[in-house]
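Every protein chain but one is kept in place in this view of the complex.
Chain nomenclature is as follows: A and B, assigned in order of appearance, with residue numbering initiated at 1 for each chain independently.
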């Protein structure tokens, strides 16, 4: 149980066996997340859910995961940056706040800040996103979703064919997922983006040198036709240096049911890091995919709960106690 | 138990028998709210208290009601509208957040938004106020308070004489209360407001066609002289189209102890949806009524806790289990 007492700061700290361990614990969390059972294993434990930058979804996901294990949550949201605003160092904030909880989740706009905080913290930390740097639980939930979706058709992560579509330059999630995939075998990756927003060269090179088959392209149609997963992200047109080019690409990376039907193999799974922009001008996943059973975006966020429960249980070393402290759920379960 | 697994979106979904059921469960919640007993019936359950618009009082009331039943609360407040601000649809937000809790309370500035959210939610929802549209738990606590106050003198809601005073045009609470009263017999209603702020015609007509006796007036004195309840709301002078008229009415709808003594029957009950504006220029209920035992405004908010506990217990179907999981309160009770 390598995670016992450890902080989770970056995906680069994991080996393949670690990830497998996390995913098997996540599997075991499903009955609790689905409310078939409840557990009070962390009753009395306190999570310091320190979101120095707003993120409703991720904050609530971490908090609920801790509640599902029986623990309490103390919380801060971005707008109340009082002490840090008064010139307090991350060292001081970490020393103080780590006296108030058993484990801390932290999001912060500044890259590297969570690792700096961890150095002075007296309790383990989970990085909930530090600027453009890392968001390891998101990368884990993405890979866990891929594993689960493939399992339904008897496949494994080894041998995965995936297309990543959209803004591959700025997307923290596709960077992290790419790095995680380097731990697996026979992976082929289609990178689909406008030139201006292509995957950073160093990541592409690292993937290739780790044995991944990588093809870069600017056309979505051919790139998504022989893959298991389409991982879509938003193209932010305001990021283009060349506005003419932006016009050229407008709508070309957008996935809707018509494009899906025309080009994808049956049961190709659609993923997205969320939130999905659902305004008319949005350039990512259309609403008409909502009835497509292969749209896995809400299974992704559900899986996030399982992965975060697994991280908490492993870091606080209570995995073996979860079952012992479980009981029936007395209230009406609506799922 | 008709509410099991159901969302509470509008008062129009209730029949008289439903309301009676809710009120009898609310009665049973009193020992827990008063701390004569504690119950842990919802231990491990999670409320998603999603306030996309600020409202300290209502938010804390819902949260405390859930805590009083033993459950945990994950929360968001208006200012952190991150994902919605990035163009996420209510559909997506609902699908995601409903994976993180067993039940959701939601307030949102946009009329109709809570019902839209409910369509995509995988858990039941309570509407905590959607713009100028509905706020069903407020209407229920108002009616529950009326029932309780009348009961003290051996009367029932049937036969009620009520005056509604102030801004009857914009007041969501008086609209909802009017609709609820249509379920009862022999109700007579005095509507007291400036012409510019009178009760919408359709509601008046609906009341009349449902057999209520309705008298509209612009003078408070005669209207409050033969009623059981005076329900006061704030006159917002800034809403007048005709500023001369505003001057004409200044202070005329304000209730204070002198007016009460001069015009009301003994034990006429005073209600208000709160918050009450206590600044000098305010035009509603004076502070000198605070010593009047018939001022029921704080009993109203206390009753809100009971009604919300009842809704949670009925929706999650644990009413029959509350007593079984009850125990003594070991700490000093100050009430």
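Miscellaneous remarks
Rule of thumb we're sticking to: contacts are C-beta pairs under 8 Å (C-beta built on N, C-alpha and C of every residue); 3 or more make two chains touch, one makes a residue touch a chain.
None of these values were measured; they are calculated from a predicted model.
Only one residue from B:159, B:211 or B:275 touches the chain missing from this view: B:275. Check A:97, A:189 or A:289 against the missing chain and you find that the one touching it is A:97. Taking the complete complex into account, B:305 is the one of B:45, B:106, B:125 or B:305 that touches the chain left out. Although one chain is not displayed, chain B still touches it through residues 35, 38-40, 54-57, 59-61, 63-64, 67-68, 70, 72-73, 77-79, 274-279, 282, 287, 290, 297-298, 301-302, 305, 329-335.
Those residues of chain A that touch the chain absent from the view are 4-5, 41-46, 48, 72, 74, 76-77, 79-83, 86-89, 91-93, 95-97, 99-102, 122-124, 315-318, 321, 325.
The working rule: only the chains that are shown with their structure count from here on.
We define each chain's centre as the mean of its Cα atoms; on that basis chain A and chain B are separated by 40 Å.
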